[in-house]
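A single protein chain has been removed from this complex, and every other one stays in its place.
To keep things simple, chains are lettered A, B and C as they appear, and every chain counts its residues starting from 1.
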């Protein structure tokens, strides 16, 4: 029985009795990625305080200030042979991820962003970036960037992190 | 057949035919340590040019300038929980080693020093020290500090290096 | 071993290079041959600290350094593998490390394992191989924890489904696995209770028998709101349990001495006008000297998202009165942002602070005076434990 099956079994047997519906949805949500994740996940708008400030390198994907990286904690794949959405050659993206809600100053919108780890090589070690806006501790895994999200990969070693727009964040 | 047996077999079968006696002795010498090593090893006096200069931290075993460290390249065990002659707790000294000839400014003598690696934990990482006086490339292993001298230990991981006086260097 | 020609050479050298001394005096005997040994640790001290280096740029090579806060020396190292967690046994005699190895360094067969190190010899004395479910996360005191009587050892699993393993640290076996219904971490209490933190802001407490089988479970009332003001999971040991600090600086003290956790009303580290302006932030967010009731917290000025940024100051509070009793800027003393704090529990305690530039500082917990700073103490010293 794989982790997904097991999780569903747990959901029906125990989780639903003891935790809120929202928690269950978040738990399911963290097993998915891409646009399908969007309706399942809670949205965080806590990081708008800085929206009016100048965003110096908000349009450079090799800078930690790039707008999509608002909830990242790790190494930017853009500096490691990948791009902001592409894992470096020879690594594999994690199928599970955490999400953030990031403000794009270019169009004034907030976007849901999925952070997927790229896995199977040792730590890239360049472009360390910790921002953690809207990040939550591991009891909310869908918003947590401390966990090794390569955990479920065949090769579970963390290398770097990409960020992928899921869609505009619902108000 | 262990490496020592094998080496002896090689010595009798092939080495003696093809290399100088001195080379054979050096090869044997590097399998031993302690005072027994002394008569077998070549002596290098190339590093006396600096003997007249002030030796700033020559009496501090946590300094790379300590007189015994003249041919070291690695981490000083003195900074890693050991001393200049003691491996840190939980590590094991290498039974094989390289040697140097170091000048002790306190008594004006040159000493033969054996450098043994301490093995079985990952790199200590503090007090990096490279001096390499009288050091020779790996074709003279008894004087080479590039090799992992933990190579023959049960746990062959390099942690740090100690230095052990073998005796006064013969002129 | 010393020829007479050699003696003459020494005499000649002495005569040339030391003209002001008695050149004709008998030279000292040569230094004797030395023997290699393995250093033995002296009896342990209250001021020894175990410092976890996350080795953030080389995560397959994490390690724990044992450091002497009186003599300012490293005492030794315990290797910790990949994305690992560590803790100490209740008697301080053993370090446990939960870690992962891959057969080819960063690839290949994954082996999750708990390793036991004798804190007197710093040698690994045994291991328990785990199912490949170990929670690979940053340091907390609750990734891996002993029961109070050291008969059971609990290890967090996240696959990402959450559960925990129950281990027998004496027989070195896995006793079983307890599902935690999405709640995470292992907060140990009594014999044998394990509490986990839930996204709903509640604690799930599972009671086990001595063989690690579940006897009962219960949910607490919610004590925090993960949306509005989440708590750090780096709980701080108190006299009767743990305190959980929130991102905005609320202290939630929880008494774990009874059958179920008793949660006190929170109090705040910051005044109303400073809420959201000054805040705690670190990898290890606070330490309490229990006898004196002094709490040490790395604080900084910053907004949402800065909860890992590290403190520019250490603030000191009285746990009884909830008053701030001191505020120590660190930059003026040469430290960068404080990323972890720990304090010893003896009557003459020392305070340790690790920074985001891998400084390890030893401070006087009475006045914040820095007694000593180690530079380049590993790469990322993010957690410190003292038995």
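Couple of notes before you dig in:
Keep this in mind: a residue touches a chain if its C-beta (ideal position, glycine included) is under 8 Å from a C-beta of that chain, and two chains touch if they have at least 3 such contacts.
Model, not experiment: these values are computed from the prediction.
Contact with the chain that does not appear here is found for just one residue of C:34, C:79 or C:374, C:79. When you scan A:101, A:116, A:130 or A:144 for touch with the missing chain, the hit is A:116.
Taking the whole complex into account, chain C touches the unshown chain at residues 55, 58, 60-61, 79, 81-82, 99, 101, 103-107, 111, 113, 115, 124, 127. One chain is missing from the display, and on chain A it is touched by residues 33-35, 38, 52, 79-83, 85-93, 104, 107-109, 111, 116, 121-126, 159, 162, 164-168, 170-171.
Against the chain not shown here, chain B presents residues 3, 6-7, 10, 14-15, 17-20, 22-24, 26-27, 30-31, 42, 44, 46-47, 49-50, 70-71, 73, 96, 120-123, 125, 128, 130-141, 146-148, 151-152, 155-158.
Criterion: only the chains that are shown with their structure count from here on.
Work out the mean CA point of chain A and of chain B, and you get 50 Å between them.
Centroids built from CA atoms put chain C at 27 Å from chain A. Annotation for chain A: no residues touch 2 or more other chains.
Taken residue by residue, chain C touches two or more other chains at no position, since every residue touches fewer.
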